[in-house]
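The complex appears here minus one protein chain, its other protein chains still in place.
By written order: A, B and C. Residues from 1 in each chain.
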Amino acid sequence: MSEHNHEHHVATAKQLWLIGGGLFVLTILTVVVSNLGLPSPFDIISALVIAFGKAYLVAAFFMGLYWDTKFNSLLLIGALVFFILMVTVTLLDTMYRQDVVPSF
Amino acid sequence: MGRLFDFMLPENKSPLTADSTDGLFHFINEVSLILLIGITFALIYFAFKYKRKSEDDKTPLITHNNTLEITWSVIPLLITLVIFGWGYSGWLNLKAVPDDAYEIQVTGFKWNWAVNYENGAQTLNEIHVPKGRPVKIVLQSRDVLHSFFVPDYRVKHDAVPGRYTYVWFQAEEVGESVVFCTEYCGTSHSDMLAKIIVHEPEDFETWLELNGGGPSGTPVEQGEALVVQQGCQTCHSVDGSAGLAPTFKGLFGKEEQLNDGSSLTVDENYLRESILNPGAKVVNGYENIMPPYEGILSDDEITNIIEYIKTLE
Amino acid sequence: MANHSASHPAHVQHHFVDSDQQFESAKMGMWVFLVNEILFFGGLFCAYIVFRAWYPELFTQAALELNKLWGGVNTIVLIGSSLTVAMAIRSAQKNQIKGLRINLLITIALACVFMVIKYFEYEHKLHLGIAPGSFWNPTPEILEELSHPKANIFFGIYYMMTGVHGLHVLVGIGLMIWLYIRAGKGHFSSEYYTPVEITGLYWHLVDLIWIFLFPLLYLIE
Partner (left out) sequence: MAAAQSKNMTTLQVKRFKPSENPTNTYLTDEKGVWAWMTTVDHKKIGLMYLVAVAFFFALAGFLAIALRTELWTPAKTFIEADTYNQLFTLHGAMMVFFVLVPSIPAALGNFVLPMQLGAKDVAFPRLNLASFYIYVIGAVFTFISLANNGFDTGWTFYTPYSSDTNSLGVIWVTLGVFILGFSSILTGTNFITTIHKLRAPGITWDKLPLNIWALYATSVIQVLATPVLAITILLLSMENILDIGIFDPAKGGDPVLYQHFFWFYSHPAVYIMIVPGFGIISEVITTFSKKHIFGYWAIALSSLAIAFIGFLVWGHHMFTSGQSAVATTVFSFLTFLVGIPTGIKILNWVATLYKGSIEMKTPMLYVFIFLFLFTIGGFTGIMLGALSVDIHLHDTYYVVAHFHYVMMGGTLMALLAGLHYWWPKMTGKMYNETLGKISAVLIFIGFNMTFLPQFVMGAQGMPRRYYNYIDQFQPFHQTSTIGSYILGAAFLIILYYLVRSLFGGEKASANPWNSRGLEWQATSPPDFHNFDHTPVVINGPYDYHKPMEEFQLGLAVEHNGHGHGEHHEVKTDQTEKA
């Protein structure tokens, strides 16, 4: 399992500050974008795209998944997949309550 | 019919809704029985045939067999596909109410079914329906979840507060069928029964005529009728016997102990408040389980009920 | 699982073969725990999504009652604290115990700032009667802005989400104080800093959740 040797990856200070700076910028960006008042679906889409971008930076570099064993990334992705399954399947009910008989 | 598992099902009194269900029920039972016998037979046969003879029996190395394993994955898959399709079509039929269905409003509340007909007739825990005509029951609930279940018709649906749901059926024989509440709803869940009474169409019309058009009689008579219809007697007795709630007998003018330690004399205003908002003053020794009748009983109706309670001395 | 004759440093528990195995196990254990955290918050997000899909107008209306500016500041604060935790781990890896302690202190301070801001946000809302559940009692002016009949539900979800998140922040503060004390006692070194690493993971997750809460609650209009 542990193909890893004793050396753990040590991120450089510069890398960390860069990521931190990127996150600050994205935060400001998302506020700015929300103030633009984009039409309906795009406001959420833009907010979520930025949020996922930030999440990627945090997970990959702060949490070190970028250098870590792939299995830990798999765990994170797995969690998201099951969360998405939960939401979509629940929406299958809540969004289609009106139809008496399924139309497909 | 005379099928193997007939003894398990109640009499089928609404073939339009029950036939498909029953057919599938028998099908699954029969397939299951065959498979179960197969598996059990194999188990017992192997147990005897390959019984251990000595401590150092040698067993062959059989790790797997793809053909076999695929066979016994695919066959169940096919069987379940059939079951799914059959169940689905039967269920679509349960959802699709015929256009000419006769509509009846049924409201579940702890622990009664109130029934309203198009012409204003009202009954409690009795649903009168015509024979040979599809009937659609529109369900709603006043408090918690209930569920409307008629075994004879193989129909069931939850009554959900804040929403309408429905079931439909078509009774083909004059007679009675029992309705159960099958969603747990508290103390008297198991007594929340009703009866469906199937009439010949003409008899049904006359019944409707007789009971339609709102209440009649003196205020006291109307009050008495309301106490029956609204299910007050589920909890309150009118003859002084004990129940889930204080009896109405001798209630008026009585000195009542409340659970906050205070006491008061029962008068019209207290009765009115107790009916509209029972939680406001709770009688000592009882729990606050009575549903509020705010928005359900009109002022006139409450007055009539109070008049009736006054007569119970 | 083989090398038994190798020296067994004091921090390695008896059932592990070596330091590396222990470190990797701890990290993986933490990740598995984070999976569970994600689904825990996932339930709340699911409720959010369902109600938002039902009543989009409610959400845009109610979001107006939330203060974008303070929400934004809090986001920055939390991200900053994530950065300092990452720095703390780096310090530990490089055996700079002093740097580790300083970074932990800054993180704790930032986390406290976050909670203080949160406190004022809550305070303000409660003052206006925008309170959860049965305490729901908005002032007339607010009621005019929050005309949606289900406004209480939005704030039910809001309080649950931010409340549970806030609890996580508090737990994080506690953990970091504990790390700070242990670091002071010289428990950590570049050879052994597992608790710092996994607390860091936890803290980043708390940050991650907020990264989604902020746009979803504050930024919709």
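By our rule, a contact is a pair of C-beta atoms (placed from the backbone, for glycine too) under 8 Å apart; a residue touches a chain by one contact, two chains touch by 3 or more.
What you see is a predicted model; the values in this text were computed from it and never measured.
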Report summary line: Of the chains on display, those the missing one touches are A, B, C
**Report entry** Hidden partner interface residues of chain C, rising order
**Finding:** 1-8, 10, 13-18, 21, 24-26, 28-29, 32-33, 35-44, 46-47, 50-51, 132-135, 149-150, 152-153, 156-157, 159-160, 164
Query raised in the report: In the whole complex, what residues of chain A lie against the chain that is missing from view?
Result: 1-3, 5, 71, 78-79, 82, 85-86, 89-90, 92-102, 104
Report task. Identify the residues of chain B touching the omitted chain, counting contacts across the whole complex. Result -> 7-10, 20-21, 24-25, 28-29, 32, 35-36, 39-40, 42-43, 46-47, 50-53, 55, 57-65, 68-69, 72-73, 76-77, 80-81, 83-84, 86-91, 93-95, 143-145, 147, 149, 151-152, 154-158, 160-163, 165, 178, 180-191, 193, 289
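One rule holds for everything that comes next: only the chains that are shown with their structure count from here on.
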Query raised in the report: Taking each chain's centre as the mean of its CA atoms, how far is chain A from chain C in angstrom?
Result: 15
Query raised in the report: By residue number and range, which residues of chain C touch two or more other chains?
Result: none
Query raised in the report: Listing for chain B: what residues touch at least two other chains?
Result: none
Report summary line: In their shared complex, chain C is touched by residues of chain A numbered 1-2, 4-6, 8, 10-11, 13, 16-17, 19-20, 23-24, 27-28, 30-31, 34, 37, 40, 43-44, 47-48, 50-51, 54-55, 58-59, 61-63, 68-69, 71-72, 75-76, 78-80, 82-83, 86-87, 90-91, 94-95
Query raised in the report: Which of the residues in chain C come into contact with chain A in the complex?
Result: 19-21, 23-24, 27-28, 31-32, 34-35, 38-39, 42, 45-46, 49-50, 53-54, 56, 68, 72, 75-76, 79-80, 82-83, 85-87, 90, 93-94, 200-201, 204-205, 207-208, 211-212, 214-216, 219-221
